[in-house]
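What follows is an incomplete set of chains from the complex, kept in their original frame.
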Amino acid sequence: MDEFTIAGETLSSRLILGTGGAASLTALREAVEASGTSMVTVALRRLDPDAPGGLLEMLDGTGVRILPNTAGCYTATEAVKLAHLAREAFETHWVKLEVIGDDRTLLPDAVELVAAAARLVEDGFVVLPYTTDDPVLARRLVDVGCAAVMPAGAPIGSGAGIRNPYNLALIRELVSVPVILDAGIGTASDAALAMELGCDAVLLASAVTRAADPTRMAAAMRHAVLAGRLAAGAGRIPRRDYATASTSPEGLPSW
Amino acid sequence: MDEFTIAGETLSSRLILGTGGAASLTALREAVEASGTSMVTVALRRLDPDAPGGLLEMLDGTGVRILPNTAGCYTATEAVKLAHLAREAFETHWVKLEVIGDDRTLLPDAVELVAAAARLVEDGFVVLPYTTDDPVLARRLVDVGCAAVMPAGAPIGSGAGIRNPYNLALIRELVSVPVILDAGIGTASDAALAMELGCDAVLLASAVTRAADPTRMAAAMRHAVLAGRLAAGAGRIPRRDYATASTSPEGLPSW
C-alpha cells in the first residue's frame, strides 16, 4: 500500500528524507533506518566525493536511493550546471531542482525554476522541482515535463506545518504527476495532514534531523505518513458544525 | 511504549473505540481488530442484555475491555442511576460519565457533571468524565476524584477536529491524571495532533464507524496515535517564521 511510482520507478516508502542538519553520520543512519525511507536527498554542494567514510558510503550500506538536489542555486544557469555535475557524481539522472529566490524564506523563484526545469527535461533529467504552493505554477512545471512537483508547506526548516492546505488540495486537483510535500513539516500531524490532502509522499529533513531525538521522530513520521495515506483512502466523515449522536436511545439495533 | 495506566490498570493501546454508529456487528469487529484497541465504550441504553449473538458476545471474542457509558443522560441523578445499572450489567465499576447539557452540540453540563462525578466516586466507581475543554473544570473533576478526564475536541460526531488546541494543552498542564481526547476527531491527523498536545489517549467512534471504509480508517487511527505519541516524546523543532537552511555551502562537515 505504501508503494508509489515516479517516472516509472517504484519507491517502497512514501517518506523521503533530507540529510541536512544531522548531528552525525551515526544519528543520520539511525534516523534513515527508523523512517523506513527508500530515498534520501543529498546536496552536491555539501559533499566531498573524495572523503572516505562519508555520507555516500554510509547510505550505500542502507540500500536507499539517492536523490541529489541543487540546494544553494539562485539562477537557472547555476542550477542546470549543478544538476549536470550531480548526474556525473551520483550516476543518476534524477534531480531535485531547487532555485532559491530569497535568503530569508528560501522560497523558490518561479520564473527561474520553470526555465531550469524545461532545460533539464530537455537534457534528459527526471526533474522533481521544489516549488511554491501555487497551483498554476505547479501545472506549468508539469507542462514542461517535470516528473513530480514538490510544493513547500512552509519555509524550509521553519517547522511551521502546512500554511495553506487549500493550495495543496488545488495542486492535487490540477496535476496528475505525484505531489510531494517538501518543506515546512514540524511534527507527525503535519505529515499526516499532507497525505490526507492528497499528497503522494512527504519529504522532510530538519523535522527529523534537528529533533531532540531524531530516531524517535523518524519513527513517528513513518507512522504518520502511513496514517495519513490510509485515512486519505478511507472516506472520512464530513466536518459538521453540530453534533451527530453516535448513540441514540431509539431506532438503533439492540446489539 | 503504547501502554498506559488508568486507576492502576494497564491498557495496551492508547486508542479507545466507541461502538456507536457501526453499520453491522461484522464491520465493528473488523474495525476493533484493525484499530488495535484494548478498550471500547458501550452505551447501556443501546443494549438488550438478553439478545443473543449481540455486541457483548462479539466483544467477548476480541478480548477488549468494555467501558460502559451513560450516554443519553441529562441530569446527575439520571447518570448516577444509569452508572449503577451499568455496574451490574457489565460487572465493572469503571464508567465513562456523560451528562449532556444540550441536544444540538451534545456538550456536557459542567455543574451536573461535577455533581455526578463526586457522587459516583463516593460510590466506589472509577470515573472517566466526558467534559468540555475547560481547564478549570478538568481540574475540578480531578479534585472530586476522577481517574482521568475526557475533554471534547469538538462536538460528538462532528468530525471537526480539535477546535481549541490551546485549551487541551492547558488541561495537560493542570491535571496529572490521564487526559483522553474524546469527541470531535474526524481523521488521522486530528488524532496525531491530540497526542502531540500531550493527551495520553484518544477516544473516537464516528470517525471510524461512519467512515466509508471503517477498517481502513481504524488502521489509520492506530498509526496516527502511535505517530503522535512518538512525536510528543521526540522533542520537535520549534516553529519559526523564516527558513533555516538544512544545507549550507560553508561551515558544515563534508560527509
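By letter and in written order, the chains are A and B; residue numbering begins at 1 in each of them.
Simple rule for what comes next: a residue touches a chain if its C-beta (ideal position, glycine included) is under 8 Å from a C-beta of that chain, and two chains touch if they have at least 3 such contacts.
Predicted model only: the values in this text are computed from it and were never measured.
Counting all copies of the one sequence in the full complex of this file gives 4, of which 2 are shown in place.
Convention: only the chains that are shown with their structure count from here on.
Between chain A and chain B, the superposing rotation on Cα atoms measures out at 180°, rounded to the nearest 5. Centre-to-centre separation between chain A and chain B, using Cα means, comes to 32 Å. For chain A in complex with chain B, the residues that touch the partner chain are 18, 20-21, 25, 43, 45-48, 51, 53-55, 58, 69, 71-72, 104-107, 155-161, 186-193, 196, 205-207, 209-214, 216-217, 219-224, 226-231, 233-249, 252, 254-255.
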